[in-house]
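Every protein chain except one is present and positioned as in the full complex.
And then subunit A:
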């Protein structure tokens, strides 16, 4: 027994020494997290609370409280995923809103809630929140009879009663009232006959249900007993959908004009604006409106009772272009007699999904909520410092004869001495903007510019070490492609080619006509480069990158349009497209097509050279995942050494792409097929099928292996299958890979494991030369990122512990993969709604840069094989120098003493 304990203790001691987690003092040293809430939906600015706050609900299903002074989060609650977490109503109780029927009764009147939200439709959840802490206080729910119809349901709150309005289009409305805090029904459901209602024409403004029909508004007061139909005529037929004006009961905005359908609510006439909000100032109700014209944001306000302008609130300010078009969401003022309007805070939501707070004629703070939807990311090297740049230039210069090289060396050194002298006497050239911002490459290449492309079309340049936003750009009217394909961010020229600046390109679709759009910019400064926005006159079907040109080192973009014509951008890179292969995949019919691009006589042409049909008999299979390899990947080791010292060569085919299809099946419920296709020759190299298995699917493909996770319906758990491909004991061609002469049948090793978590994203680590081990980063639904070494996922893990397996260094097979807490690389920095993980190599072979995106953003670095090429942070430099100095001086002294002794002996 004693022996056992001792052994256990020893093994624990061994394990602790090999633990790879962070130390406590390393927290936040090279990682940071950005916390977002998403695009603003409803907000309530409340400056007169004992604790001034801004309560918001967002399109991402988040309720949060923001600090009035800085815009920082006080608390945040991330609700369930859509559609369950879709927020339909945010109702705040508070004494500042003394007005309409829709507002809550004052605090302390025992209504039982501070803030109330209604979310989802089946079931609809009503929740009461404590706004100081963000704690959930109570909750009730209703399950609708007809789930499909319930999607269109709306909710209104009036006098502590919550009304559930369920439209049956072109027929009637069903209105049910509940006590807001208890969920008890106040009576039966009332049916209001309204055959004119359609989803396009109707809005709910307070308790009034307003529809447009031709040149008139037809409205119903849903709360009143009479149920009278009110008709209001308009001057012209409205062009846009009417919008409700929150804060006023029965007022709608028709083409920028507020119109009241409520007899008890008058509204000032002759107004025209893009956005309105209601608040109070000097104890009087105010209608504020804001418009953007030629870069200047103008805010105006009127007293609602007499329509006199409230001059104290009027202000205009230059509005930065990268925010897009603002829309006034809410505002509030500190209540004081004869206040000057300085204490008013206006909250704007913008088309670039920012939240902007304006006070006293300037932007007080802003939140970049576009970052809640990052769709692509790139790490871009920073430019070299000037001196290093000239050195680099010299090294790169074409080696001519000795004389010219010598001359060049002398001139550069003369220039360096001059600049040093000028720098010393203080006459040197001023540092450039990027140098001032500290954007200079470090010796290990760990400091990079993180360029993030977001769904709204806003692009960010973020420092990956400090998390500072260096620049922002906004592309309006640009959207993602068809088939749910997002916009692309491409690095056309890296920072290697000093003095040429790096160049990035965004490829998207024009939101209006669907044609392709290119936008080129400098990723370090965020400035437009080489023409900026280019509107193409064709639709983009597929794209690919070409080799670097010799002239300006730009990687051309090869585009194939809807009619299979081929284009290259920029045009001078066209000859490089000769001999390229491209493939397209139709997601719906699961058909693949391969094309060969030829350049002859100044013309590009494409030939259809292969096709494959993964759709099955009736195209019932649909592609749910496509995974190619990272084009910048290097494979260092060509083979794997087996137990008997022979080598098993890896099947490293850079053109191999994995396709996963899914279809319902009569006998096996749902079937998932994996196809490995060589996209140059069109050969379907390997096919594997899973039964009773379905999406969500995450897939990662690298070197000679593939790992993908899915949900097993039969056993209700997440599983991960891994595949390794080998050529065999001999290699067909060790120097060049040709898909047209590839070994036809690779050996396929495969294994499945149970993963005790729900996987949201998978990504492999990547390093500069590929010497470091590969780890797989697993992003889980709970927001943690787990680093899983490949030797745990290895399909060659032996079931029976044989000597051969042990010799090979493989761990014996255990069906369930462990997820130890030490391998969670984001420790307690949970990434809410984790969606994707991106990796990039750093200048150090051991280190890989990681960014995880979702609602939050987490940036860190990982070292899969430990930092073998870096001294430890707590390395004792003083000790080593003392030891060195002592040793050197000791040896000198001893040498001296020895020579004296020798001399003495010689004299004897």
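Basically, contacts are C-beta pairs under 8 Å (C-beta built on N, C-alpha and C of every residue); 3 or more make two chains touch, one makes a residue touch a chain; residues count from 1.
Assume contacts and distances are computed from a predicted model.
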item: Complex member absent from the view - protein name from UniProt, among "ER membrane protein complex subunit 10", "Actin-related protein 4", "Protein kinase domain-containing protein" or "Ubiquitin-conjugating enzyme E2 1"; value: "ER membrane protein complex subunit 10"
item: Absent-chain contact - pick from A:609, A:758 or A:811; value: A:609
item: Given A:130, A:689, A:734 or A:782, the one touching the chain that is not displayed; value: A:689
item: Identified contact with the non-displayed chain, of A:562, A:799, A:871 or A:902; value: A:799
item: Residue of A:33, A:172, A:298 or A:750 touching the missing chain in the full complex; value: A:750
item: Interface residues of subunit A (partner: the chain not displayed); value: 3, 7, 10-11, 13-14, 17, 596, 605, 607-614, 616-617, 621, 671, 673-675, 677, 681-684, 686-691, 719, 721, 732-733, 740-741, 744-745, 748, 750-754, 799-800, 813-816, 876, 879
